[in-house]
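Okay, handing you the structure first.
Note that this complex is displayed minus one protein chain, with the remaining chains in position.
First chain written, first letter: the chains are A, B and C, and each begins at residue 1.
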Amino acid sequence: MKFGVIRFPGSCDDVDALLACRRVGEAVILWHADRDLQDVDCVVVPGGFSYGDYLRVGAIARFAPVMEEVAEFAHAGGLVLGICNGFQVLCEAGLLPGALLPNTSLRFIFRQVELEVVTQSSPFTGRCDPDQQLSIPVKHTTGRYYAPDDQLARMEAAEQVLLRYAPGQNPNGSLNDIAGVCNEQRNVFGLMPHPEHAVDPLTGPTGGLPIFESIRAHVTDGALV
Amino acid sequence: MADAHEGLAPVRARVLVKPKAGILDPQGQAVERALPALGFSGVRNVHVGRLIELDVEDPARLPEMCQRLLTNPLIEDYEIVEADGVNGAGSHPA
Amino acid sequence: MADAHEGLAPVRARVLVKPKAGILDPQGQAVERALPALGFSGVRNVHVGRLIELDVEDPARLPEMCQRLLTNPLIEDYEIVEADGVNGAGSHPA
Partner (left out) sequence: MTPSAAPATHRELGLTDAEYELIVSGLSREPAITELAMLSLMWSEHCAYKHSKKLLRRLPTEGPAVLMGPGENAGVVDVGGGLGVAFKVESHNHPSAVEPFQGAATGVGGILRDVFAVGARPIAVLDSLRFGEPAESPRSRYLLDRAVAGIGHYGNSIGVPTVGGEIYFESSYEQNCLVNAMCLGLAPHERLIRAAAAGPGNVLVLLGALTGRDGIGGASVLASAELGEADEAKRPSVQIGDPFAEKKLLECCLELLDSELLVSLQDLGAAGLTSSSSEMASKGGVGLDIDCALVPLREPGMEPFEIMVSESQERMLCVVEPEQVDAVIAVCERWETRATPIGTVTDSGRLRVSSGEEVVADLPVGILVDDCPLYDLEPAPPSEPLYAPAAAALGADAGAAETLVALLGSANLASRVPVFEQYDPVVQSRTVRRPDDADAAVLVLPTGEAIAVSIDGNGRRVACDPRRGAAEAVFECAANLACVGATPLGLTNCLNFGNPEKPHVAWQLVEAVEGIRQACLSLGVPVVGGNVSLYNEAPTGPIFPTPVIGMVGRLPDPERAGRLAFVREGDVVALIGELGAASMAGSELAKLQGAPVAGPLPGLDEDVARRAHETVRALVGSGAARSAHDIAEGGIAVALAECCVAGGLGAVVGLPVGLDPFAEAPGRAFIVSGSEEALHGLPVIGHVGGTTLSLEGVLSVEVSRLADVRRRGLERFL
């Protein structure tokens, strides 16, 4: 299968995402100013500080030419994974519900956190062992997930919350310990933790790998959602 | 529309952006906590938001700018203040 | 001094904080660059700062609060606006 990792000016974890994707498939860089998605099966909107995160995180990146294509791609059912800043961009773009607010600590925080897989029924968690916590690092200043109560209730009911911080691990004050959510169609997924930084035993725990493997499995074996 | 205004003297405008009521505002809380320590008592309901100042040729487009770029309707309310006073507020339905 | 005001009806005040003139304002530049791409032409001199809203029993102490906590005098100027209009600005010597 083929991943496409978007590169905005100010993307930082784009190469990391590329390397992680290449552990399970092909992967190419998609330049923010180009509209060509190069027939990828999954678009990754990576972490970093697109456009410096000025004004509001993700606020300016969402208007990049490539993002129009990503929106179409998503509406047509294509898989889109947003990591950290990518999650923020997808929320700003309206491809995912909710918004991300400053950490309650008001500080940037890097920490290895334990995540609970809420459900396997998504293209992004199909290969995650539900009884296995994932150890993945978070690194952000603006990761407090927020959605209005009624919307949150609908999301929980529809199992749109795919990942939660394990009890006592919530690093940023996210509502309901939410670490990652998908859209109603379940083909767009955003999370604050960085799975691409948890795929290589040489550099740390490998809790991120199952997420990339789930995507590959979904695309290649057409594993059921 | 903007074209119609090319050459017009631009208006200095301000957009005041604040967190929507009811959403936790740790920045405001931090300020509220810090003040007494410095000997400033009697301060309440502190909220921290954003100020955007700009010269705009066509002020009529400001609300649109606010809704599309300058604010996030889900989490923020805004108020537009032109050099000559308040001329519009926006509290988008969440 | 504040004590003298205990129990008085607090005043809703706003502090508008903006980058000092001449100081690099990357945020303002970013917004100014972004707007034309969204079809908003004719926007200039964009600056992004902070808005602080607070209920204060003794508005007379606001300038002091600004200088000691709410703003960074080295790189920011501020303006105090009370519910009833502008009542003070501060531009600290660098």
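Convention: a residue touches a chain if its C-beta (ideal position, glycine included) is under 8 Å from a C-beta of that chain, and two chains touch if they have at least 3 such contacts.
Everything numeric in this text was worked out from a predicted model, so none of it was measured.
Participant: For the chain that does not appear here, which of the shown chains does it touch in the whole complex?
Facilitator: For the complete complex, the undisplayed chain touches A, C.
Participant: Write down which of A:Gly4, A:Gly25 or A:Gly48 is the residue touching the left-out chain.
Facilitator: Of all options in A:Gly4, A:Gly25 or A:Gly48, contact with the hidden chain holds for A:Gly48.
Participant: What chain C residues would touch the chain not displayed?
Facilitator: Listed in rising order, the touching residues are 19-26, 30, 72, 74-75, 91, 93-94.
Participant: Please output the residues of chain A touching the missing chain, sorted low to high.
Facilitator: Residues in contact with the chain left out: 9-13, 15-16, 19, 48-49, 51-54, 107-111, 137, 139, 194, 196-197, 200, 202-204.
Just so we're on the same page, only the chains that are shown with their structure count from here on.
Participant: From the mean C-alpha coordinate of chain A to that of chain C, what's the distance rounded to whole Å?
Facilitator: 36
Participant: What is the distance, in whole Å, between the centres of chain A and chain B, each centre taken as the mean of its C-alpha atoms?
Facilitator: 30
Participant: Distance from the CA centroid of chain B to that of chain C, rounded to the nearest Å?
Facilitator: Comparing mean C-alpha positions, chain C is 11 Å from chain B.
Participant: Got the chain A residues that touch at least 2 other chains?
Facilitator: Within chain A, residues 55, 60, 63 contact more than one other chain.
Participant: By the touch rule stated above, which residues of chain B touch at least two different other chains?
Facilitator: 50, 69-70
Participant: Using the touch definition up top, name the residues of chain A that touch chain B in the complex.
Facilitator: For chain A paired with chain B, touching residues are 55-56, 59-60, 63, 92, 98-99, 101-106, 144, 146-148, 173.
Participant: Which of the residues in chain C end up touching chain A in this complex?
Facilitator: My answer: residues 26-27, 30-31, 34, 37-38, 48.
Participant: Using the touch definition from the top, list the residues of chain B that touch chain A in their complex.
Facilitator: Per the touch definition, chain B meets chain A at residues 23-24, 26-27, 30, 50, 69-70, 72, 74-75, 94.
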